[in-house]
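A single protein chain has been omitted; all remaining protein chains appear in their positions.
Right after this comes chain A.
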């Protein structure tokens, strides 16, 4: 399993939302993509799953993504967008079963393998007892778990989630990060965009910092989430808190405006993000 971006640029209308981004991952790891609003995080993620056009090259398992059919790409990369809606009153099991779509052919009747994959995903997310309930009956935290279960059922080696902890209370945020870490332990590469610097520093193996569409840093949280960089990117002062072997980063106060968010923000807005 591997994912590789080289010189990726994304233009949204007249705005250059992402500029010459290069990074690669060839092992199971939890990668946090951080940066202020309009930095180009969502655009980069959407390009990785083939939702928007880009320049440069994206390799998925060493194959250029444009050479993969939509179904082949879906079998290799699973995506959770920011928009987390289920438009109809679907049962939890039916939502999770949608993750099996790239593996189904013909009329799409679920095979035994599909049913088993859904059972495993429901079990991993502790949703087995809720599987016959409808999605809209669940709490926000339970709904987030259902959508992650759909990602898991897709059985792709790479998982991309755009701000999955948004709108969740601290307990569910930690629970969700723990689940993502479990997926890494199962051999997946997980790329997740985050606004919570504390969660990013605590849970991610690796951090990519994106600002104004440019990839500024790529390294461990400790190496790249420095006081200077956070001030430059977010315009905030941070405090490092060590608890045992864990290091937490807490934004404490504003120290001035973050750099103007040039074209990227307009681009993302135009894209409905």
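Details
Just so we're on the same page, a contact is a pair of C-beta atoms (placed from the backbone, for glycine too) under 8 Å apart; a residue touches a chain by one contact, two chains touch by 3 or more; residues count from 1.
Rule of thumb we're sticking to: contacts and distances are computed from a predicted model.
For the chain that is left out, the UniProt protein name among "Hydrogenase-1 operon protein HyaF", "Iron complex transport system permease protein", "Transcriptional regulator" or "AzlD domain-containing protein" is "Iron complex transport system permease protein". From the options A:59, A:101 or A:138, the residue with contact to the chain not on display is A:101.
Here the missing chain is touched by one residue of A:17, A:39, A:60 or A:86, and it is A:86. Only one residue from A:19, A:41, A:150 or A:188 touches the chain missing from this view: A:150.
Counting over the whole complex, chain A has residues 46, 49-51, 69-71, 73-75, 77-81, 83, 85-91, 94-95, 98-99, 101-102, 104, 107-108, 134, 150, 154 touching the chain that is not drawn.
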